[in-house]
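The complex appears here without one of its protein chains, the remainder shown in place.
After this line comes subunit A, so read on.
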Amino acid sequence: MEKRISPIGGSIKAEVSGRAPEAFLRECVQQGIPLWSIQRKNETTIICSMKQPDPEWLREALTRSGCRIRILEKKGLPFFVKRVQGRMGIVIGLLFFLGILLVLSNMVWSVQVKGADPRLEAQIRTLLSKQHLYPGSLDFFVPNTKQIETQLSAKLSKVTWIGVSRDGTTYRVDVVQKKYPRKGKGAGPRNIVATKQAIIQKLYVEKGQPVVESNQFVKPGQLLVLGRIGDEKSYRFVAAQGQVIGETWYETQVQIPLSGRYTLYTGKSKTQYRLKFWNFPMPIWGFSNHPFPNADKETENRAIRFLFWKMPIDWQTITFREKKQITRRLSLQEALDEAGEAADQKLLGQLGPNAEIVSTVIDKKTVRHRVLFISSHQVVYENIGRYQNFDSRSEKAKLKKKVENQRN
């Protein structure tokens, strides 16, 4: 029944005594003061609970009914506030303590990096601290683990796989490092052979004996640099080392639409921060809900934690990125230029790192349904050599036979 009484107002439990305590009850009812849990203690006394009455009225009502009151208990906020006022220090301390606990609950306590050598670990830690992830940073400012993963793997070349996970206040970064085979050392005797049909342009031979010349036409699999030095009688096997640049030819097909619609980000963005209580958002920073007429919206929620529990309060970051639609129309000449470039890019993507396109010639061009189709051929200078190991013992035997045959 106490629920009927608003929790804001205080209530009292009192002992009313007099010749006829019922008279006091009647006074209360008349005044509209709710009463509850009324018990008769003895002939002259009743115990009752009531809403905190106005003291002036109470005094009058008591004289009218000829009763006396003794307050046994005071309940409710007004009394609580009064009591608390005397112990302000404790209250402030308590709030301060809760505040600190809240901050500490949302702090990153440790970042563990596993599977990285010390140098890489240091590198990872500096990259992480640029993204506000270090022991002692607040959790709201740390981007989510997926973003960290992509950022890290984009910047670290020595890493095969990187995984970031969060467990409460601890972040774990698991790293699988690339293991390179030891270079040079241990490479056995080998030749360099051609991988493609080409015309030899240049030969950079560090070790071995070149068997082809510039401007010579070679076929795939043809020997380019021999892994043997000396003549046929006194020789030594070596691991051939070097680059053979050959001229190769490619044909590429590319299509380019003459008009198209594109969506571009303009680069402008606005960020809004909010605290979300259950489903009710409260903006903290950035109040406009539609800063751009055309924008993409990214929402990220971070639950605020208290000790081990997630509270129903979220720290929400909303980023609006302005975008615009562009209709592009190309003239035939522009489209041709672009197609040529696209063809070169497409080809370079398929070739090795040191390939160089020397010339591009567009052979065929057709426009169908406002799409330009071109077919072009390119002349490329690239490394056409490939190492091919051989067994030195069998090679020796072969040579021996050859020498013997010559002798015979």
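Everything below uses one rule, namely that contacts are C-beta pairs under 8 Å (C-beta built on N, C-alpha and C of every residue); 3 or more make two chains touch, one makes a residue touch a chain; residues count from 1.
The rule is short, and it goes like this: contacts and distances are computed from a predicted model.
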Checklist entry - UniProt name of the unshown chain, from "Sporulation protein YqfC", "Chemotaxis protein CheA", "(2Fe-2S)-binding protein" or "Branched-chain amino acid ABC transporter permease"? => result "Sporulation protein YqfC"
Item to check | Contact residue for the chain not shown (choose from A:G18, A:P34 or A:P257) | outcome: A:P34
Item to check | Contact set of subunit A toward the excluded chain (per top definition) | outcome: 1, 4, 21-22, 25-26, 28-30, 32, 34-40, 46, 48
